[in-house]
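A single protein chain has been removed from this complex, and every other one stays in its place.
Every chain is named by a letter (A, B and C) in the order it is written, and numbering of its residues begins at 1.
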Amino acid sequence: MTLPPLTCDFLGWQLHSPLVLASGIIGASASLMARAARAGAGMVTAKSCGPTPRAGHPNPVALDWGGGLLNAIGLTNPGAQEEALLLAETKRRLAPLGAPLIASIFAGTVEEFGQVAAIVAQAQPDLIEVNISCPNVGDEFGTPFAGSPESAAAVTASVRQATTIPISVKLAPNVPDIARIARAVVAAGADAITAVNTMPGMVIDAASGRPVLSNQVGGVSGPALKPIALRAVFEIAQAVPATPIIGTGGVVTGQDAAEMLMAGAAVVGVGSAVWYRGVNAFGQINVELAAFMAGQGYPSVAALRRASIRRG
Amino acid sequence: MTLPPLTCDFLGWQLHSPLVLASGIIGASASLMARAARAGAGMVTAKSCGPTPRAGHPNPVALDWGGGLLNAIGLTNPGAQEEALLLAETKRRLAPLGAPLIASIFAGTVEEFGQVAAIVAQAQPDLIEVNISCPNVGDEFGTPFAGSPESAAAVTASVRQATTIPISVKLAPNVPDIARIARAVVAAGADAITAVNTMPGMVIDAASGRPVLSNQVGGVSGPALKPIALRAVFEIAQAVPATPIIGTGGVVTGQDAAEMLMAGAAVVGVGSAVWYRGVNAFGQINVELAAFMAGQGYPSVAALRRASIRRG
Amino acid sequence: MAANLPQAMAIAQIRDENARTKTFVLDGRLEAAPGQFVMAWLPGVDEKPFSLAQADPVTLTVAAVGPFSRALHSLAVGDRLWLRGPLGHGFTLPERGSSSVSVSRPHPERGSSSASVSRPYTERGSSSASVSRPHPERGSSSVSVSRPHTERGSSSASVSRPHTLLLGGGYGVAPLRFLAERLLATGHAVSMIIGARSAAELLLVDAFTAMEVRLWLATEDGSAGLRGLATDVIAPALAAAPAETAMVYACGPTGMLRALAAICQARELPVQLSWEAPMRCGIGLCSSCEVGDGWLTCLDGPVFGFDPSR
Partner (left out) sequence: MAANLPQAMAIAQIRDENARTKTFVLDGRLEAAPGQFVMAWLPGVDEKPFSLAQADPVTLTVAAVGPFSRALHSLAVGDRLWLRGPLGHGFTLPERGSSSVSVSRPHPERGSSSASVSRPYTERGSSSASVSRPHPERGSSSVSVSRPHTERGSSSASVSRPHTLLLGGGYGVAPLRFLAERLLATGHAVSMIIGARSAAELLLVDAFTAMEVRLWLATEDGSAGLRGLATDVIAPALAAAPAETAMVYACGPTGMLRALAAICQARELPVQLSWEAPMRCGIGLCSSCEVGDGWLTCLDGPVFGFDPSR
């Protein structure tokens, strides 16, 4: 069985795989991001950075609860200035590997988003991912910016004005109607959409009567997130069919990746799979996806994507 | 080891168990609801009914995808008038078992919610659960009423005016800030809150390239929902500490039930567990919960609830 | 937790059983007991329950009676269908002291329960049925019967092998073949009654003829075997049995099952009936398969040790 190629187009780049290292997973060092690309990721995303350095939360910050993971790392990051240096170094290391670099940013206000974008833009990342779905910061009610079409659009417009680098806005799954948010951010200038971030959750240790995470609450990722992410991607793809989606959530196998493409994703984010299968996950998922495509008669990722599901 | 009693108070009733049959699970017949009570449920909830009969969606309508269930039954129901007869018969059968009956209603408009409430109220259910979180109906944008504090409050007020029977408003997990919705419905007259309904999701069969459910999208329940439900209940309990919560989502074992009480629930909804363990699930969870309480030195459900987690 | 995702299987072989019944042999296998069922899905068409006629390879015997079963009949070798399962509780062997069925009708849930948590599937509903032993057979039948179609089984059957009586109507004969194989493999003597409207509608007669079972046929028009209903052959089959009957098993139309349950109750014979009801979820949630006073055909059944509709 000769395996079909996994090359695919995303915003004009020719990627050697549709897999994308998701933000926050081994994305705090140039060497680890380069390792993900060597392992088989077609693009890599750096960990989200904000305006100023943050240490993050005390331990425990993450765990595997059986159906998936829960984490509240607490947006540990070196601040935008330091991040720009890290991004430049990472870009240099990724260049020979042919993998575009996605920067990821968050901020506490609409204006600050633009400022952080301008700083990281100095490193010339290929794409800036705008993380409006982090649960620690939000609008005047404390709601994450991803929670309403208005605030999501305002952040998008602020970043759009700050840089000419393409931007992808990262949406949260915990909204009543993700299609509305998607339309709003595309109208405000998003070139792509990343969906989804983690789903708010909590794991309680009954023996101690305490939440396990020091932050009490955290974000669910991994297999439990997959059906939630597939639906979100499906709804967004119907709402903004011309906008490419980085479909992210619970992808651990090649078949998961195929399902994400069928739901309407252009490329596929992979995060928690690094725990389940090691950094080699990227290479393993690539081989499985290619084998699935061969078995089902899809000659290319583009062909698989053309078979994506329509609202019926 | 003598097991502690599981009796507990809810809105003034003395229940023999904190377990509540969740709406939509074997709640379409008096005999099945009576069976749930005999099996050990302290209260039972009927399947949601709307103004007029609905057949629901064609098959497939449900499946077990590994981490939990997904369903889109499609709100099959006989309409409010017929439902009132069913509720009256159910109440008669539950009386000797000492289990209060919860009616559940949905509707397409704020006014209709009041009308349906008035009709089912004729059967004198002990509580009316207001299902504002069904994904098939919503406000002018198509957003479920549970999606905004304003529409959630409007529905609550409409039902509040239509009947003197206590009401519990059932919230959706896919909102940016469930605490705000909780405060709004309590301010509008909710006596209790049921949290949560299923989480929107989709399961795709890669071999056929199609969603499995005929409705394409559905609601995630069972184990994958547990961390999401625990967090929702925790946030609601902090926001409206005087309002009792029917904590629902992914409870399959006695330890799950204990965690739900620790998160801040007054009583614990059980739905998908009927698939995992049969209708006997109620009795099994009761025994496990009592054994857990004995092992940890909680003499009563009230004592366990006093140990619930505070925001720290 | 065990996933129950639909599994695609391709049709490896199609056999015409009679004018309106086909058997589909698929290219997959399932770990399942006779009497368990699958939800068979044709994407874009519908999903309906079918008893397993074999588990390895998965085999379904389907009577074309309406839109979905006709859609299945229109499939060709190589086409795929999708199966969710196995689901429900199947037939259990009539082992001494461990039978999970009862001639007297249990009441759903009386609050008895166990604290242990094990794999979901094996836990489901297993604790609500009581055990009762079969009684020695009594009362010789007055019904006039045709000679058993085959008696080959009698030569090697010793009286010490527990005897079982199987009644099949319509497609219900197919899962009973699966059961008969298990019974024979575990040292039981088997008598099989196949009922149908006419000789042309009899199912799997050759297959049973080739097995070591006492085979009885009944047709309503008398075109083969006894003229009458399958239930009319019970008395002679029991009378000719090599030993007292440890269990009666049946799969077929509800009317046949009801009549059989009444006969077995009168004779104090333990029985296991594979029941039918319209199914939607197939996993015990939607109530659509409820029968009688609170029984779920998909979760408590489809095999019941009593008439669940009474």
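Remarks
In this section, contacts are C-beta pairs under 8 Å (C-beta built on N, C-alpha and C of every residue); 3 or more make two chains touch, one makes a residue touch a chain.
If you're wondering where the values come from, they're calculated on a predicted model, not measured in any experiment.
Note on the chain not shown: across the whole complex it touches A.
From the options A:203, A:237, A:262 or A:309, the residue with contact to the chain not on display is A:203.
Per the touch definition above, the residue from A:8, A:193 or A:212 contacting the chain not shown is A:212.
In the complete complex, the residue from A:246, A:279 or A:304 that touches the missing chain is A:279. Checked against the hidden chain, the listed residues A:65, A:145 or A:234 yield one contact partner: A:65. Among A:11, A:28, A:88 or A:118, only A:28 touches the chain left out of the display.
Where chain A meets the chain that is not shown, the touching residues are 24-29, 31-32, 34-36, 38-40, 47, 56, 58-69, 71, 73, 76, 203, 205, 207-208, 210, 212, 222-223, 253-254, 271-272, 274-280, 282-284, 286-288, 291.
The definition used in the following text is that only the chains that are shown with their structure count from here on.
Taking the mean of each chain's C-alpha atoms as its centre, the chain lying closest to the overall protein C-alpha centroid is B. Note: centroid distance chain A to chain B, computed from Cα atoms, is 33 Å. Each chain gets one centre point, the mean of its Cα atoms, and the points for chain A and chain C are 51 Å apart. As a whole-number value, the distance joining the C-alpha centres of chain B and chain C reads 37 Å.
Residues of chain B in contact with two or more other chains: 65-68, 203, 207, 210, 223. Counting partner chains per residue, chain C has no residue touching two or more of them.
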